[in-house]
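Take this structure, written in structure tokens, and hold onto it; I'll ask about it next.
As you look at this complex, bear in mind that one protein chain is not there, while each of the others sits in place.
Letters A, B and C mark the chains as written, and numbering starts fresh at 1 in each.
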Amino acid sequence: MFLERFRSEGLSHLSYVLGDAGEAFVVDPRRDVDDYLECAHRHGSRITRILETHRNEDYVVGSCELAARTGATIHHGAALGFRYGLPAGDGQCFESGDLRIEVLETPGHTDESLAFALYDLAGDERLPVAVFTGDTLFIGSTGRTDLLEDRATESAARLYDSVHGKLLPLGDQTLIYPAHGAGSVCGSGMAKREFSSIGYERGTNPVFRLDREAFIRHKLAERPYQPPYFRHMEQVNQEGPVIRGHPPTPLPLTATAFAEAMANGLWAVDVRSPEAIAGALIPGSLALPVEMISAFAGWFLPDGIEIGLIADRYGDVEEAVRRLYRLGYDRIDARLDDGLHGWEVTGRPYQTVPPIHASALKERMESGTPFTLLDVRGRSEIATAALPGATEIYLGELPGALDRIPPERPITTFCGSGRRSIIAASLLLRAGFDQVEICLGSMEACKAVGCPIERRS
Amino acid sequence: MFLERFRSEGLSHLSYVLGDAGEAFVVDPRRDVDDYLECAHRHGSRITRILETHRNEDYVVGSCELAARTGATIHHGAALGFRYGLPAGDGQCFESGDLRIEVLETPGHTDESLAFALYDLAGDERLPVAVFTGDTLFIGSTGRTDLLEDRATESAARLYDSVHGKLLPLGDQTLIYPAHGAGSVCGSGMAKREFSSIGYERGTNPVFRLDREAFIRHKLAERPYQPPYFRHMEQVNQEGPVIRGHPPTPLPLTATAFAEAMANGLWAVDVRSPEAIAGALIPGSLALPVEMISAFAGWFLPDGIEIGLIADRYGDVEEAVRRLYRLGYDRIDARLDDGLHGWEVTGRPYQTVPPIHASALKERMESGTPFTLLDVRGRSEIATAALPGATEIYLGELPGALDRIPPERPITTFCGSGRRSIIAASLLLRAGFDQVEICLGSMEACKAVGCPIERRS
Amino acid sequence: MFLERFRSEGLSHLSYVLGDAGEAFVVDPRRDVDDYLECAHRHGSRITRILETHRNEDYVVGSCELAARTGATIHHGAALGFRYGLPAGDGQCFESGDLRIEVLETPGHTDESLAFALYDLAGDERLPVAVFTGDTLFIGSTGRTDLLEDRATESAARLYDSVHGKLLPLGDQTLIYPAHGAGSVCGSGMAKREFSSIGYERGTNPVFRLDREAFIRHKLAERPYQPPYFRHMEQVNQEGPVIRGHPPTPLPLTATAFAEAMANGLWAVDVRSPEAIAGALIPGSLALPVEMISAFAGWFLPDGIEIGLIADRYGDVEEAVRRLYRLGYDRIDARLDDGLHGWEVTGRPYQTVPPIHASALKERMESGTPFTLLDVRGRSEIATAALPGATEIYLGELPGALDRIPPERPITTFCGSGRRSIIAASLLLRAGFDQVEICLGSMEACKAVGCPIERRS
Partner (left out) sequence: MFLERFRSEGLSHLSYVLGDAGEAFVVDPRRDVDDYLECAHRHGSRITRILETHRNEDYVVGSCELAARTGATIHHGAALGFRYGLPAGDGQCFESGDLRIEVLETPGHTDESLAFALYDLAGDERLPVAVFTGDTLFIGSTGRTDLLEDRATESAARLYDSVHGKLLPLGDQTLIYPAHGAGSVCGSGMAKREFSSIGYERGTNPVFRLDREAFIRHKLAERPYQPPYFRHMEQVNQEGPVIRGHPPTPLPLTATAFAEAMANGLWAVDVRSPEAIAGALIPGSLALPVEMISAFAGWFLPDGIEIGLIADRYGDVEEAVRRLYRLGYDRIDARLDDGLHGWEVTGRPYQTVPPIHASALKERMESGTPFTLLDVRGRSEIATAALPGATEIYLGELPGALDRIPPERPITTFCGSGRRSIIAASLLLRAGFDQVEICLGSMEACKAVGCPIERRS
């Protein structure tokens, strides 16, 4: 029996291939499926089943893509009307060799959420070895329960009941394999560690340490942000995504051709490092350092647009494509040849975002210099550490809140460590603000240099 | 906090890199250390500690090699006088960031055996998440306790006490990470699955299901074979292996040069498939299909010899080198250019090993045709399924037992599925026997075609 | 300006990517186009043109596949009615930066054959640096002129005139980049070396060392074999191959499922080494060692069949798929799990092909033992070295000439070094012959051991 985990960086999405006796099952595949095929081959197995723990909202699920390549059957929860695959429910089993998967209905995160308990028939056929928990139970946390907006309380309660009624009875010895790790937008408070057991969670996870009422209050208090592309993803994953075969291949454009394409509607997305973007960026481009794509592309890039990438290295282009493709962006047709250097040598204009050091920020705040300190962190981060006098607008909501920012004063963008700040700076430049600075290091540096910090909760 | 497992195929050896906050620890590294370095880099970590669960007897440990590349400190059990590294014992802790490792002395498999409990300080600092169990506790089994030959009973008792006194108290929730998986010569009865927890083992592993006396009897009954290279490995790993930097690079030799080198003492090792070797092999060569190297090279290849490989593909040469190098063979200087084809076209003699199908074997046995059926499986395999009338000599012990085989009759080599049989066939040919056949499929095929099979236990 | 060559092993097909100033041209692409895309990316170029030297007959051209991925324009000779791309002719130029390609019509191998002269405008814009010669001029040889069967004399004459009228005038300094190297079925007598110039060819190539009449006689005497799939390839390449996106992924089948699929029409193709196949092969399978696929699959595997592979290593499966896919086989859906070992352990029957050493063959021939020595080499090979008394049937033509082989006598298959012999042996076994042996080493070994050899020309 084998089991391999696949991590999609950025999304912090975890998928799994498990198998025995020549068959393999894949849990929650992503859209670029080559790694699963390679894994199955290495183990001499054919992929026969694809198990979805739930309809995902944060990425395009790869089930249809993988089924097209392998002929495997797709299974998902019966409580939602999928346009593909077969419904599965409590007690249903899938076996191959010594491997047995038993389906558990675990509503809460979504109505149709499933978990899959794993048994090794060569060991003890009644004692589960592991469980794939989807977005129901994370390591150190639980899945968000705000997606069904008018039923948040009910969802939290159902999730609590699923965990206590379905997962806890599996026993302390049961290893847990969730669908996300730390950094995912599908939950908060996940441990950075990616291995645990029911027994360990029982000692540490809020879902076990709080009683039912307290847990529901805890979940209602979480209020995670919901990127606008979630609704589109839900629809796509319910209907079954279009099969593409492979990610798009962006072709190089000269600076002249790239500028022309931008004039014709191409979205220029700059995936370089925050420092490089601060050094020089193309007017009208959107800053999205490659590590930030998974978390923020869905806030700013509309579905269906044509995208042109700006990168220093071709490796970054490939990584950016992979991340955008997983979010459903299929038209990534261009990249700026020779990166920003190719642009500079043509004499075309570029902008810069002057960096402000945390010490300089501190001085400014102390001296009362008029400027807007724009903090784009989320409400939970701000609650624990805020700078006095800052204008607080969450990054994802910035495009709709620009009228809160006075255009005549310098604006210093600010976040946790400086990465989101460069995105904010580019959004402001795109919107016509012309005195935009960035605080590299942001809150972490502010703490280090002794800025006055407020704790609100 | 990250944790990655590295599997050395053939040895079924498992090593681990774990880390947090910029530091990484490596548990039981193998000699080719590049994968550990790459892993640490990927996580932005420097390897600062190397933790040995015990002095290994089945492969050359990579601690010194890795320390030379990284400056890391080596830690191992205090109960043995290592010529390198630092002694560690009960209660000692190693920390970085949220990661804490606590040393547990677990004598039994060897006197100086250690286990390493892992805590996540960001979770519950008193509840272990996992434990690295070395050769003390395997998944579904325990380490062999026969290595200290005159103290086998005592060793079994100590191992039992270590498991019950040190590991069981960690709690059901504790994941276990052993040093070997199924297929290793360091134990028997391991599960094919490579993930488990203390709680799961409590339900399935003999060390928990038997009482102390019964467990000791169980271990004494195991009687695993001990390849002769174990003693050499123990010495090497106690003194600290020579640092090589990288595996050797075998250079191609023409058939003429290869034949000449054989005449001058080169050991020709044929790593092709059993069928290919049966089809044609070089007189004097030793058959060792690449999958069989880790288990059997140590029985037949003396320490310090010069080795020349015979392979179909360069990929097999590389895999063979990797496997031999891990066992301490450093002089793998040659390979036969163009494989056996390069030999055949020179008109040099080759031998063949005619395959006998299980059905033909059955007919022969029924008809009383005079021949030697040489079964080279181990005693535990033979106990559960034997062919009547077979001459039973364990493969590893065959070179010392050739006088038990009458030279005038045809010999059919036989094992579990045919792979060990080809090794046996080549040993017989090397020893001058000239009527040597192989039963491809061997016992598995015999069962399928309905040969009469005895069960002795 | 850059230029990279891509070699398709087996086909000995050479394709090229060249470019400058952000554009790249591809000459004669193969069907699996990823390498071209990667090359263009590495040079920061987009592929804008695809240049075909002629309608190929020996592999599926990748022009349409590549155009679909890049939007590039396809150009080929005007003398044939292609169903895709644009016609090109004498004097037409394609430029990007300092790179200029000039089209030269060079009929002979086919009517629509083109060559492409390359100029570097940064050097001397009148002096060609290199020329892509397609199948017109090879290194040390010329393309076959027998494809237009009733116009062989005319074709040879036209090729001679093209070389002398179009290529020779380019000058001695011109490097030549042909579409095939040694080992291709598109010509014979090519040098093993893959670099040359017009000047070097002028000193060594028959097309320059013979006068027109002698050259025509030389070409008419060549009489290369024509695999039956050529006609199909010509049609496919004229009409434009179907776009697949990527090669098929064969899925593993257990021996039971594989046997069942064979019963339902699956063609079992065994790509292992000749020695391994000789050791044991599945009844009904076709032996095609992976190196022999490109040369012989087209003789024995009908278009459109479903193929199941038998291999020792997954790397060989991938290589076999690549080679079959380039020949137009798209339905390679299965592979036997665990190779032949997986078959043997089920007790299913297998066959063997006993090897006969060249010395034994010599003895047999001297002693007059009755047997059929089946020599499957081509007529040109046999002309220079034949064994007396052999039955000579070219391998490609064997299936249609089985009635020339007496079934009651043992048959020893024989070729240059033993590789084609194993294919012949499997064809005989498939046809019901039951006493089939193979002479490993074949003619090369026979020469080495001093067999009597006749020279007929």
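Please note the rule applied: a residue touches a chain if its C-beta (ideal position, glycine included) is under 8 Å from a C-beta of that chain, and two chains touch if they have at least 3 such contacts.
These numbers were taken from a predicted model, which means no experiment stands behind them.
K.L.:
From the list B:P206, B:P252, B:P283 or B:P354, pick the residue that touches the absent chain.
P.N.:
B:P252
K.L.:
Would you indicate which residue among A:I50, A:L104 or A:A276 is in contact with the undisplayed chain?
P.N.:
A:A276
K.L.:
Any idea which of A:G44, A:G77, A:G108 or A:G418 touches the chain not displayed?
P.N.:
A:G418
K.L.:
From the list A:R42, A:R231, A:H341 or A:R379, which touches the chain that is not on show?
P.N.:
The one listed residue touching the chain not shown is A:H341.
K.L.:
Sort through A:I50, A:A358 or A:I411 and give me the one touching the missing partner chain.
P.N.:
That would be A:A358, which touches the missing chain.
K.L.:
Kindly state which of the options C:A191, C:A360 or C:A448 is in contact with the chain not pictured.
P.N.:
C:A191
K.L.:
Counting contacts across the full complex, list the positions on chain B that touch the omitted chain.
P.N.:
Where chain B meets the chain not shown: residues 22, 37, 41-42, 44-46, 69-71, 245-246, 249, 251-254, 314, 337-338.
K.L.:
Which parts of chain C face the unshown chain closely enough to count as touching?
P.N.:
Answer for chain C: residues 1-3, 20, 98, 120, 122-124, 127, 129-130, 140, 171-175, 191-200, 202-204 touch the chain left out.
K.L.:
Go through chain A and note every residue touching the omitted chain.
P.N.:
272-280, 312-313, 315-316, 339-341, 344-347, 349-350, 352, 354-355, 357-359, 417-419, 440-442, 444-449
Methods note: only the chains that are shown with their structure count from here on.
K.L.:
Distance-wise, how many Å sit between the C-alpha centres of chain A and chain C, to the nearest whole number?
P.N.:
Computed value for the inter-centroid distance: 49 Å.
K.L.:
Give, as an integer number of Å, the spacing between the C-alpha centres of chain C and chain B.
P.N.:
About 43 Å separates the centre of chain B from that of chain C.
K.L.:
Please output the residue numbers of chain A that touch at least 2 other chains, ranges allowed.
P.N.:
none
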